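Scroll down for the structure; my scribbles are underneath it.
Entry: subunit A
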Amino acid sequence: MSAEIYAILLSIVMVIAVAWPLLLAIPALHSRLYWPRHLAIVPVALLAVLPGNVSLQLPWLLFGTGFTIDDATRWVLAMSVVIWFTAATMITSSKQGFANGRSTTFFLLTLAGNLGAVLANDLVGFFCFTTIMSYGFYALFVQNGNAETQRAGRLYLIFLIIADLLLFEALLLAAFTTDNLRFEGVREAMAKASSSQFYLWVTFIGFALKTGIWPAHLWLSSAFKSTNQATALLIIGVPVVMGWLGAVRWLPLGEHAFGISAMIIQMIGVIGVLYATLKLCTPTSVKIVWMSSGAASLFIAALGTGLAHPTIWRQYEYLGYPFIASLGILLALLIVTIGWTQKTRHQHPAVALPRVEILNRWIGATRQWGEDTLLGLQSLWHVSWLKVVKHYQYSSHWQKLQDFVAGWNATITLFVLLGLALAWLAA
Partner candidate 1 sequence: MNWNAWMPPLMIASSLLPGLIIFGLTEERVRLRTVLNLSGALVKLVLVGFVLWGVSQGQQYETRLALLPGLELVLRAGPLSLLFVSLSAVLWLVTTVYAIGYLEHSPHRSRFFGFFSLCVTATVGVALSGNLITFLLFYELLTLATYPLVVHRGTEAARHAGLIYLRYTITGGALLLVATVWLYTLTGTLEFTPQGFLDSLGAEHHTALIIIFTLLIAGFGVKAALVPLHGWLPQAMVAPAPVSALLHAVAVVKAGAFGIVRVVYDVFGVEFAANLGVLAPLAWLAAITIIYGSLRALFQDDLKRRLAFSTISQVSYIVLGTAIAGPVAAIGGVVHLVHQGLMKITLFFCAGNLAETLGIHKISEMNGVGRRMPWTMAAFTIGAFGMIGAPPVAGFVTKWYLGLGALQAGQEWVIIVLAGSSLLNAAYFLPILHRAWFQEPPSTWPKEFDFGRKETAWMLLLPPVITALMALAAGLLATSTFSPLEWAQFIAEHEFSRP
Partner candidate 2 sequence: MGAVFTEFPWGVILILLPVTGGMLCFLWPQIAKITGLFIVFAVALLVVGLAWQIFDNGVYRHAVGGWGAPLGVDLYADGLSLLMLAITALVGIGISVYSATYFKHEQAVLFWPLWLFLLAALNALFLSADIFNIYVTFELMGLAAVALVALAGSREALGAAMRYLLAALLGSLAYLLGVALLYHGFGTVDIALLAERAEPSPIIWAALGLMGAGLLLKTALFPLHFWLPPAHASAPTPVSALLSALVVKASFYILLRLWLEIFGPLVGGAGVEQLLGLLGAAAILWGSVQALRQTRLKLLIAYSTVAQVGYLFLAFPLVAATGVSAWSAVTYLVLSHALAKAAMFMAAGNLLCFGGHDRIADLDRVVQRLPLTAGAFALAGVSIMGLPPSGGFIGKWLLLEAALMQGRWDLVVVMILGGLLAAGYIFKVLGYAFTQADVSHESKAVPASMEWAALLLAVAAILLGFLAVPVLSLVSIGDPFGIGEVRP
């Protein structure tokens, strides 16, 4: 088989990988199939294992978008396949009512959006597919949920809309600056543009909101608390990891040293990591939220480093996608493990994670957010970490933190250390 024909075949598989789940999302179709969720993943799984890089331009789609599969994308794609497959299996095997037709539609829509976003090679395509993905995910998330889920969904939606607005501004800025909206083109153009600082911040905040780092983690805590395991898994696979991916793709990394902005981003990342670590020690917290938030912060710290020192980024760029993929997989693994342990412990369906404090239900979202933000601000003001530690000491959590670090899950600590190392690599 000649290389050209192979490339064409690969392109076809690539298009099918995105179009197939979309097609199956039609209720009349998937209701007549067995295992529609798994079926939808088949082409993309095939794409993930087939070797070779190919890029396909579709000038008639949107403003002329395209799909690319290369080694870097393949990492994320593989992670997505694993997560989606696991989620599909969980949903199919669960005996609860959420495996109905509508849920399948939303599942497949989200899947298609997710895959499209991973494969898209320009800003508009990415933006478009993440929109489909995000709203599909919202639907998937809230459709069978209780009041708590709905609340979380609402919060997610608010963050999502604001993030989308910001990203749209970034998109306009990019389109205004350059005609070539492919990721490389934008990266180059935006690094040189006069509006690069603004672009950087708009993009950063947009994706930060989407990934749910502190202080935009609120919906995550509600979400993880109230949802089932498969959806929890998808929270990692869909909004969180896609936020990371977007940031890496959109930001003008490795082109231009951003100085103070990059430092601030780094700081935010580090603070996030520390804060998440501390939160993990409080017994009342939902562990997975802070793990996820911590991981996101870690990622952001690394991002800040990349922005501050283009040379370092270029040196380690090849690690970026595997890093994202492995973070995603690890978080997913954690969720599965937690779910499994709880299932064995309580002999109870893994719908709800341990019944965290009842108090939390009483305080409204605003209050909690205010509280968290205040704490965070405090830590910002008192740069002396000792005081923060003291704060926790006085609040008698210190002992528990120690217990936790020692006994519960060593991997977290390892992750934190790894992140810190990466973040301060340049400094």
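With respect to how the candidates were assembled, all candidates are chains of the complex that A comes from, given by their letters.
Structural remarks
Assume contacts are C-beta pairs under 8 Å (C-beta built on N, C-alpha and C of every residue); 3 or more make two chains touch, one makes a residue touch a chain; residues count from 1.
Everything numeric in this text was worked out from a predicted model, so none of it was measured.
Touch, as defined above, links subunit A to just one of 1 or 2 in this complex, and that is 1.
Remark: subunit A residues 27, 59-64, 102, 124, 127-128, 131-132, 135, 139, 142-143, 150, 157, 161-162, 164-165, 168-169, 171-173, 175-176 touch candidate 1 in the complex.
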